[in-house]
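And now, chain A:
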Amino acid sequence: MGDLLINFLSGPVPIEAYLGVSLIMFFAGVYGFLSRKSLLMILISVELMLNAADINFIVFNRYLYPGHMEGFFFALFTIAIAACETAVAIAIIINIYRNLSSVQAGELNQMKE
Partner candidate 1 sequence: MNFLSLFVLIPALMMIGLFVSKNRKQILFIMTFGASLQLIFTSVVTYMYLAERAAGNMAEMLFTADTVWYAPFNIHYSVGIDGVSVVMLLLSAIIIFAGIFASWKIEPLTKEFFIWYNLLSLGVFGFFICLDLFTMFLYYEIALVPMFLLIGIWGSGKKEFVAMKLILMLMACSALLLMCILGIYYQSGASSMNILEIAKHGIPLQAQYYLFPLTFLAFAIKGAMFPFHTWLPDGHASAPTAVSMFQAGVLMKLGGYGCFRIALYLMPQAAHEFAWIFIILSVISVIYGAFAAVAQKDLKYINAYSSVSHCGLVTFALLMFNQTAMTGAILQMLSHGLMAALIFALIGMIYGRTHTRLINEMSGLMKVLPFLGVSYVIGGLASLGLPGLSGFISEMTIFVGAFQEADTFYRVLTIIACSTIVITAVYILRMVGKILFGAIQDEHHKHLEDATWYERISVVTLIAAIFAVGSAPFWISAMIGESVMPVITQLAK
Partner candidate 2 sequence: MQYTLLIILLPLLSFIVLGLMDSKLKPKVAGAIGVSVLGIITLLSYISAFEYFYLHKIEGVYEKLVPLHIEWIRFNEFLHIDLGILLDPISIMMLVVITTVSLMVNIYSLEYMKGEKGFQRYYAFLSLFTFSMLGLVVATNIFQMYIFWELVGVSSYLLIGFYYTKPSAVAASKKAFIVTRFADLGFLIGILFLSFYTKTFDFNILNSGDASIFASTAGVSFMGISVMSWTMGLIFIGGAGKSAMFPLHIWLPDAMEGPTPVSALIHAATMVVAGVFLVARLFPVYHTYAPDVLHVIAYIGAFTSLFAAVIACVQTDIKRVLAFSTISQIGFMMVGLGVSGIGGHEGHEGLGYMASMFHLFTHAMFKALLFLGAGSVIHAVHSNEMNHMGGLRKYMPITNITFLIACLAIAGIFPFSGFFSKDEILAATFQFSPYLGATMSFIAGLTAFYMFRLYFNIFWGKEHKHEHTPHESPFTMAFPLVFLAAVTVVAGFLPFGKLVTADRSEYIIHLDPIVATVSIIIAVLSITLAALMYMKEKETPKQLATTFSGIFKMASNRFYIDEVYIFITKKIIFNLVSTPIAWFDRNVIDATINNIGVVTQWTSHKTKRFQSGQVQQYAYVFLVGTLIIAAIMLFV
């Protein structure tokens, strides 16, 4: 048992593990996006999704293509973009709140069909 564990833990962290974490994060975000009612919660879920992608970039850069810093910079810029998105989204959500006195996604149903 112990050997097995040590065997498992020896050597570098496998790339699949990183990718698995990011994937779980990503789909947790997806789940949140699809199931939560509050717009803010939806936004929180989106953050998870963006973060998952960032991790992917970083991991790929480090593990597979360490020659250049492409993944690194992509992640860096993505963080900035995520910040922009969040800021704008929150502004819009606040605007929704002003208009509807609520931030429930279900109430955004004036336009349909």
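Candidate entries met the following condition: all candidates are chains of the complex that A comes from, given by their letters.
FYI, a residue touches a chain if its C-beta (ideal position, glycine included) is under 8 Å from a C-beta of that chain, and two chains touch if they have at least 3 such contacts; residues count from 1.
The model shown is predicted, which means the values in this text are computed figures rather than measured ones.
A.B. asks: State which numbered option touches chain A in this complex: 1 or 2.
C.D. replies: Candidate in contact with chain A: 2, the rest do not touch it.
A.B. asks: Hey, which residues of chain A end up touching candidate 2 in the complex?
C.D. replies: On the chain A side, the touching residues are 30, 33-35, 42, 105-106, 108-113.
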